[in-house]
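Can you read through this structure? Questions will come right after.
Note that one protein chain is taken out, while the other chains of the complex remain in position.
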Amino acid sequence: MLVVMQAHASQEQVRAVCKKIESLGYRAHSIPGAQRTAIGVTGNRGEVEPGTLEEMPGVQEVIRVSKPYKLVSRDVKEENTVISFPQTAATFGGPGLAIIAGPCAIESREQAFAVAELVQHSGAQFFRGGAYKPRTSPYSFQGLGEEGLQIMAEVRERFGLKIVTEAIDNESLELVEQYADVIQIGARNMQNFSLLKRAGRAKKPVMVKRGMSATLEEFLMAAEYIMSEGNYSVILCERGVRTFADHTRNTLDLSIVPAVQRLSHLPIVVDPSHGTGKRNKVTPLSRAAIAVGADGLIVEVHPDPDRALSDGLQSLYPEQFDTLMAQIRQIAPVVNRIVPAIGSSRTPLQVGGASSKVQPAAD
Amino acid sequence: MLVVMQAHASQEQVRAVCKKIESLGYRAHSIPGAQRTAIGVTGNRGEVEPGTLEEMPGVQEVIRVSKPYKLVSRDVKEENTVISFPQTAATFGGPGLAIIAGPCAIESREQAFAVAELVQHSGAQFFRGGAYKPRTSPYSFQGLGEEGLQIMAEVRERFGLKIVTEAIDNESLELVEQYADVIQIGARNMQNFSLLKRAGRAKKPVMVKRGMSATLEEFLMAAEYIMSEGNYSVILCERGVRTFADHTRNTLDLSIVPAVQRLSHLPIVVDPSHGTGKRNKVTPLSRAAIAVGADGLIVEVHPDPDRALSDGLQSLYPEQFDTLMAQIRQIAPVVNRIVPAIGSSRTPLQVGGASSKVQPAAD
Amino acid sequence: MLVVMQAHASQEQVRAVCKKIESLGYRAHSIPGAQRTAIGVTGNRGEVEPGTLEEMPGVQEVIRVSKPYKLVSRDVKEENTVISFPQTAATFGGPGLAIIAGPCAIESREQAFAVAELVQHSGAQFFRGGAYKPRTSPYSFQGLGEEGLQIMAEVRERFGLKIVTEAIDNESLELVEQYADVIQIGARNMQNFSLLKRAGRAKKPVMVKRGMSATLEEFLMAAEYIMSEGNYSVILCERGVRTFADHTRNTLDLSIVPAVQRLSHLPIVVDPSHGTGKRNKVTPLSRAAIAVGADGLIVEVHPDPDRALSDGLQSLYPEQFDTLMAQIRQIAPVVNRIVPAIGSSRTPLQVGGASSKVQPAAD
Partner (left out) sequence: MLVVMQAHASQEQVRAVCKKIESLGYRAHSIPGAQRTAIGVTGNRGEVEPGTLEEMPGVQEVIRVSKPYKLVSRDVKEENTVISFPQTAATFGGPGLAIIAGPCAIESREQAFAVAELVQHSGAQFFRGGAYKPRTSPYSFQGLGEEGLQIMAEVRERFGLKIVTEAIDNESLELVEQYADVIQIGARNMQNFSLLKRAGRAKKPVMVKRGMSATLEEFLMAAEYIMSEGNYSVILCERGVRTFADHTRNTLDLSIVPAVQRLSHLPIVVDPSHGTGKRNKVTPLSRAAIAVGADGLIVEVHPDPDRALSDGLQSLYPEQFDTLMAQIRQIAPVVNRIVPAIGSSRTPLQVGGASSKVQPAAD
């Protein structure tokens, strides 16, 4: 912490602030400048509460310096975390891009299988689909619940795709942990600390989406909550933030990808479907996400978007997704990435359908 | 919903859009304008998904018109909701302002009683204090839990103050419902729909704080979630939103008070402590909140803010709170409000401490 | 400036950063902390460019500490600036509130006189009206130009109201300086540094409106530009900022009033008309602005808003303005302010119409 004094602060005021700092159990380091004095505070045990320092005579401002995150930081672990899945080439954070695709919500077995077949054919290794939907309106379709999870487990058996799906409370997390390969925590729950702690005790990797107005620090702290309970397999996901701009539903903040990668060892993927909310923006922003260096994509695909029970407006048609995958294959080498070969995700199926029992492993 | 066509859209394109609308089960109303045609869509059952309309040839834009909220709206109930508490003059939404004060977190019986005595003496009728704290860092003080709730129940017995405290998940809500008079849902949980539904089944009034980037519509929809489960005693609370401005921790958006009052019958209070995050801004913004027409205030007060376990920086000293109350008494008549007389909240204590059993009643 | 090192930065890296700092002509102060080292930089001549410091091995972050403003700061002048006008009680920054009212745009002599008579009667001392309108569309009404200025000069002669009007470029500033009492720089020009410098050479007070996304520091720097050219009579004006919130045209940020007053000696007024963009929000937010401690208000009033050539939607009816003034008179004493008695602004007219020659004087 740094206490900046006013230009005309007296020596006595500076001394009083230093004394106060020491009475709170910290050390004060006075740094006299050309115009004003600044006082460094060290010896921080936990978070310092600036308390009354800012109110003391002669004080201009108090600036927090140390960062609250630990386990997510490269200070603690320098090399990238790679989350892999046995008997498949799919990883998060490895050289292969993680491509997650599927409908916004699971509506029926037929719909799920139709989409899964198409996205698997185009090259996705992960299947997404909502069984529990956090909807702004209590009167909107809320998802099929456990039935949706069962359908996705069948998708995994049939197509060898790993399953990514959202848990919205402790009850649904219990079930999602049983059925899915990756547990998603949605943007609206990024600071549902109770749910984050529960996810931290889960035995599956957790993908946490950035809150609609989360700073980089808050985003990392959400991951820190999960890791602090012992689950180190955390994937971050940028999905657009809320700004004044009204030409997209959210403003996709691609600059957070290199910013996360500088500070943290965790993988980060991008969701251009929610990040733009408009189908005709999904493909260009997906290309941009790969070009910026993201570890993967999560994209909504629906065979009949205008009859989708939710978010039809932002879902790609299957043929659009296929074109997108072709474009991504061309961009990947520029950022030293590869797109796993089509069909690679089927491997586990061929060796006996063991995919539902795989254990994630964090590197 | 309104579909706006491009200026050079052909008659055929207009017809195709109308046909599509009707195939989805709605009625299309073509409105030819000087420059372009707009098509009104009516007969909406639930929320319309704009689906592929926006992608059709000749379509410029799709504008949503109807509002998703029902129970919160003055369309359904024109007169103001007044939430009252038997054997006391305290209300939300009545002529008397609801003044809620207390420490950010309950730290000990001594601390709670010290603050309660002071704020009760200054004229507060409600006592706030956190037993469950949603903290950005897993390493910060997380609250005393049920012990904190018990201390607050004693505060009610001793001082006749009604208790307002936050629930952060279904488990804590269970306990908060037992001990408190008003259940608070924090800003970070404003779209924790699972928790909102549980609060909607509670037998106590619920105060829901605006999320950090919630629009007016989303804020009202959070209340709608609670009401849709049968609990009509909902209080809204503005607590600052996130913007680019960095001179306060959040930007207090006082204009939402008249905006809510225009659309909804629910009471709305303001939290200038979290809304500014700086002690020296709390008093001016509290005055402004009353002047703008809010139904009450929720203010943090701590006897020794620089040793507070959380949010000390934004807590008023008790003597500052006393001065604030004097100022509010002067402003209240301008907006046709009164501040209940000092000591009025003690009435129930004098008649036998029945306060803990009171049932809230929505008018 | 403060350079924060990574937790695992080596002693050698710290030394290299210190050496770099000194090679740039500054002094380095190393502050070893429990987790990491921070390095204070002093001896700043002008603004320090963090340059490659942030890129050096072992560096986590560079934090700017010193503020770029000087003349606007209380560091340079502790007591409030009071801008007064001879032969009238009207001031900015004195005990009397400065109330500025009038139509968005001057449309005709009849319209201007009608509004002036009404607002003067309600207690305004200043008349506002646009002769040069910065309109988003080149096809919208752009103002009457010099003819509008002449009409306002007649308003001053007739009603004794001081004139506040906007200049949009060097040419119009030349004329506004001749005709008006206060030169307004609009929000869209807050960082038109060329215009700010020209205003700094004007002989009349300048009111500068906060830009739509200006931070407190940028807002103060706009005033600094004007003062750096020798004009110390600067008034700041909050008029709403741009956020995600869509229930008002802008989000009125009342917390900037105490924030400015803490750092600067300059007066600050509030514009709730542009700050909300909706007539039904203007009165509540005007009350709030006075309650928060602003030095005055600038409000749009129009006798026939639905035929106004611009911004009719946010203009008060004259009777609404009259009610507002009555409310403000009640709130003013709470913040140790007075509203000058009705008619007080007419004094100069009665003593010979000298009002157009008055010279503003900054205390």
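Which chain is which? They are A, B and C, in the order written, and residues in each are numbered from 1.
Here, a residue touches a chain if its C-beta (ideal position, glycine included) is under 8 Å from a C-beta of that chain, and two chains touch if they have at least 3 such contacts.
Please read all numbers here as calculations on a predicted model, not as lab measurements.
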{"item": "Among shown chains, those touching the left-out chain", "value": "A, B, C"}
{"item": "Hidden-chain contact residue, picked from the options A:N170, A:T248 or A:Q320", "value": "A:T248"}
{"item": "Of C:V260, C:A308 or C:L324, the residue in touch with the unshown chain", "value": "C:A308"}
{"item": "Touch with the omitted chain, as defined above, among C:Q60, C:N189 or C:T283", "value": "C:N189"}
{"item": "From A:L285, A:V301, A:M325 or A:V339, residue that would touch the chain that is not displayed", "value": "A:L285"}
{"item": "Touching residues on subunit C - with respect to the absent chain", "value": "20, 24, 46-47, 49-55, 68, 70, 134-140, 168-172, 188-189, 191-195, 197, 212-213, 218, 221, 224-225, 228-229, 241-242, 278-280, 305-313"}
{"item": "Interface residues of subunit B (partner: the chain not displayed)", "value": "2, 4, 6-8, 29, 31-36, 38, 40, 42-45, 60, 63, 65-67, 73-75, 78, 242-244"}
{"item": "Residue ranges of subunit A at the interface with the undisplayed chain", "value": "213, 215-216, 241, 243-248, 251-259, 262, 275-276, 280-281, 284-285, 287-293, 327, 330-331, 333-335"}
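Everything below uses one rule, namely that only the chains that are shown with their structure count from here on.
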{"item": "Superposition of subunit A upon subunit C: rotation angle, C-alpha, nearest 5 degrees", "value": "180"}
{"item": "Subunit B and subunit C, separation of their C-alpha mean positions in angstrom", "value": "32"}
{"item": "Chain centre separation in whole Å, for subunit C relative to subunit A (CA means)", "value": "41"}
{"item": "Subunit A and subunit B, separation of their C-alpha mean positions in angstrom", "value": "28"}
{"item": "Residues of subunit A engaged with two or more neighbouring chains", "value": "242"}
